[in-house]
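All protein chains but one are shown in place.
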Amino acid sequence: MDPIKTVIVGATGVVGQQFVLALNDHPWFTISCLAASKRSSGKIYSEALKDDETGSLRWFCDEPPPESVLDIVVEDVDSLNFSDVDLVFSAVGSKVARPLEGMIAEKKPVISTARSYRYNKDVPILVPGVNFGHAKLIDVQRKTRGWKGFVVTQPNCTAIGLVYSLKPLLDCFGLERVLMTSLQAISGAGRSPGVIALDILENVIPYIPGEEEAVETETLKILGRYQFGTIAPAEFHVSSTCTRVNVRDGHTESVFVSTSKPCTVEEVTEVMRAFDGGLGDLDLPSAPKHLIVVHDDPYRPQPRLDRNVDGGMATVVGRIRNDPALSNGVKYVLLSHNTKMGAAKGAVLVAEYLVKEEYL
Amino acid sequence: MDPIKTVIVGATGVVGQQFVLALNDHPWFTISCLAASKRSSGKIYSEALKDDETGSLRWFCDEPPPESVLDIVVEDVDSLNFSDVDLVFSAVGSKVARPLEGMIAEKKPVISTARSYRYNKDVPILVPGVNFGHAKLIDVQRKTRGWKGFVVTQPNCTAIGLVYSLKPLLDCFGLERVLMTSLQAISGAGRSPGVIALDILENVIPYIPGEEEAVETETLKILGRYQFGTIAPAEFHVSSTCTRVNVRDGHTESVFVSTSKPCTVEEVTEVMRAFDGGLGDLDLPSAPKHLIVVHDDPYRPQPRLDRNVDGGMATVVGRIRNDPALSNGVKYVLLSHNTKMGAAKGAVLVAEYLVKEEYL
Amino acid sequence: MDPIKTVIVGATGVVGQQFVLALNDHPWFTISCLAASKRSSGKIYSEALKDDETGSLRWFCDEPPPESVLDIVVEDVDSLNFSDVDLVFSAVGSKVARPLEGMIAEKKPVISTARSYRYNKDVPILVPGVNFGHAKLIDVQRKTRGWKGFVVTQPNCTAIGLVYSLKPLLDCFGLERVLMTSLQAISGAGRSPGVIALDILENVIPYIPGEEEAVETETLKILGRYQFGTIAPAEFHVSSTCTRVNVRDGHTESVFVSTSKPCTVEEVTEVMRAFDGGLGDLDLPSAPKHLIVVHDDPYRPQPRLDRNVDGGMATVVGRIRNDPALSNGVKYVLLSHNTKMGAAKGAVLVAEYLVKEEYL
Partner (left out) sequence: MDPIKTVIVGATGVVGQQFVLALNDHPWFTISCLAASKRSSGKIYSEALKDDETGSLRWFCDEPPPESVLDIVVEDVDSLNFSDVDLVFSAVGSKVARPLEGMIAEKKPVISTARSYRYNKDVPILVPGVNFGHAKLIDVQRKTRGWKGFVVTQPNCTAIGLVYSLKPLLDCFGLERVLMTSLQAISGAGRSPGVIALDILENVIPYIPGEEEAVETETLKILGRYQFGTIAPAEFHVSSTCTRVNVRDGHTESVFVSTSKPCTVEEVTEVMRAFDGGLGDLDLPSAPKHLIVVHDDPYRPQPRLDRNVDGGMATVVGRIRNDPALSNGVKYVLLSHNTKMGAAKGAVLVAEYLVKEEYL
């Protein structure tokens, strides 16, 4: 097939940079344009990344920037002509995202990592292998909003690992209640300025504004059911306490679950290991070999050892035990890479699915 | 009154050093002897602390060692004559503790930070202000074991903060179930070698051997009831997941609680703030002004900011919220200083109580 | 004597907070006013410290804020009446400092931690015990600028420890060249936003803009000689490389020195230990017992163990060795507390000296 032409809007920011890497050498997608705010437009990408004062390169990913994008001239997002574009990846902040993504969606498909549209009734939060059925909302959007394009969103980076671990439990045993404590990485807060070193060095911060509400709401929406043109949220109870720890990448979550039907540690392990959410048949380039990797070693998962399993696209689970304090109780620890599956690479996987299903 | 003569056994180790500080300039207690293994005996304390190879001082507390103890000659614990001693603080490891503390207890009172005797039916785990009634087990010990002395133990350093926060809830609203995730400091693992830097730098370790069982068992024993010469454990359910984070001192715990009777955030805040467990009347020198300090600021407690409140003797609580996923649900975050209230200073406070109650 | 009435301008910032602590319960000085920008003025201090959004207290020191200042109403620095004030401590940033401090100095004495006036010919950088003779520039200022007050400055927090360690060497052996590599703490960069956690976690940053020039220039000025109404810089060579490491407080410096006359390790140790710069006779309340503490233990100084020696007012030196690569070579490692002696507490010590010498 012809390469699908994509634009990254917000290309100079942290998430934009991750999109650049995720799309580099992609078998299906090509970066046909990098767009950013006026401050950067007109410069080539390598110049736009430079700090004005020191000339230092403001590139924040572990892998270096691909040679092929360094000389692309960054365009002004506000005056961009989207006519020759097939798909837009949006990596802008939430405030900008609301008007911008709506405007683009009138004509073109948008996949967004921002939270602006996540809670709209006709906008899906798509998690590959978990709720692709929610893509039907795209038709609803088009009908009710008159859009030719659409907006599809990525979940909060703390919700996504939780949702992956819960999906096979929900399918096999049913869920009654979920209590989760997160130990989140600092990269989740971005860099403007994100977490200040003096605040987190040798410390834990027990509060991340808005995070718990996001996790609770999005988990139920993602695991909910499409019906009558919207999503009926899942009906179990979710409660979370979200904290920040001094880890670079990889959110750790301690989860206590009460299932509807009894289940053993072996059964939980088995259904998690077997879970592939139908992805196995789709042959998507960015899909991990296993959506969930389960460790028997009680010292795992650890962020530093496990975050890059399967390119940061797997949810890694360990310490599965029965929980004596809940009815049909199960507890475990999970790890999910917040800037890989939880951001740009996850969004690209969603795009791949939408191609397969001919939404693109 | 005459000063009470104490011995610190295991005086050169980390906990022993904390005892040295906790007893320095104490209004009631005096250090009459420092005891350690043969390797150290015969040397003065400052020499016994020195690394053989480099001559570097192996002193691990933030405060420097008091001048007054530097020249005390360390005695061999195995050949020590306890006849002129009123009280023994035991800071030895669990393996050594079992035979040693039993031997000493035949003649003298022992307060121990080791876990060897914690789970014996006739040995109390005393938490000041929470369960001093359990001191009655001392009489049981003496009767059934024929000891003139006794053994009293300190709880696991992760259990103690949890127990403080739960006690007023249990008293006022009753408890049904408790689900706790800990984010524990590296000092809790000691120094032989304790946590290896390569393992914890920029990481979380999701498992601490034996810790969860200790927390669950001890919480129920401490909050249990003395009856018929033993302790009937409390009857609610406790479940925990214990993790290690890269924090020096101060264990953070994320707690989800289901109470028997409904309670509001305001009520929980109020009963925690009001809780003094009868300590107010006793006028014990090491008692904190408040056993529980409650923050309204959602960013608290933080280990670095709050661990030293009231000399590390207070349990600091924040983020009290109702929990939507449990019946009569309450959730909060607590912080407790694992090497202050959770170790030697806590043991000294227990000793002060036993003096007041004339067990000493 | 009557208490000396001081104002802290920039009272809500990090350095201002340190001044509040340094002046709390001071035997000679009293805080008669806290001043800050319009954003804070009119509020009581405890309110001015609160984050607008979360209500969280933006207090950044280890010790809690003193009760006595919490209710002081913060005044607008631009409309402040200095008539009833004896002395102004300036903790504002450099841009604001230039016009503000000049304006205040027309009437009142100013001791500043900013760098605005440091390099003016008639402004001394005063280091207690090192160059109090430079205070004569105060008379020069008054004469040439027509000021009734004056401006006296604190050195850069990296220069101050170096200068203390060099002074006895300069006096006893002469100095030819000094090569220094610093490993600086993150608190030196302040909090707006200071060092970003993602940049320093598990990392070293090999560059701090402007720092090396400041260290080199200030070292020579401070160790220079007052003559003909100005300071003739010292005549040895200084070179530095300044790096940032993941330490909260305390700048470590690795120093290589070539002295004019040969000296042994024992002699260097002795002259450093004996150095008191005449402070011993002055009896200043904030002076450390020893300006320089020398360790024989090769593992010292360490920031976490040694930064608070003598209240953070001592320069701690270790690893004194002869250097085979320089003529009359000596090398050592030093540690200096960048937010104590290197900031507000150092400035208060300067003020105490100026009182003794009747400049105040």
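Order as written gives the chain letters A, B and C; numbering starts at 1 within each chain.
Here, contacts are C-beta pairs under 8 Å (C-beta built on N, C-alpha and C of every residue); 3 or more make two chains touch, one makes a residue touch a chain.
Note that the structure is a prediction, hence the values are computed from the model and not measured.
Note that the absent chain touches A, B, C when the full complex is taken as a whole. When the missing chain is restored to the complex, the residue among C:D139, C:E202 or C:E235 that touches it is C:E202. Only one residue in the set C:S68, C:S94 or C:S239 touches the chain that does not appear here, and it is C:S239. Only one residue from C:K221, C:H290 or C:K331 touches the chain missing from this view: C:K331. Within the entire complex, the positions of subunit C that touch the omitted partner chain are 177-179, 181, 183, 201-207, 209, 216, 237-239, 241, 243, 245-248, 252, 254, 256, 298-305, 318-319, 323-326, 329, 331, 333. Residue positions on subunit A in contact with the hidden chain: 54-57, 201-202, 296-300, in rising order. By the touch criterion stated above, the residues of subunit B touching the omitted chain are 53-54, 60, 186-187, 191, 193-202, 209, 246, 248.
Throughout what follows, only the chains that are shown with their structure count from here on.
In terms of the distance between Cα centroids, subunit A is separated most widely from C. Separating the centre of subunit A from that of subunit C, both taken as means of CA atoms, is a distance of 47 Å. Spacing of subunit B relative to subunit C, judged by their CA centroids, is 41 angstrom.
Across the assembly, subunit B contributes 201-202, 298-300 as residues in contact with two or more other chains.
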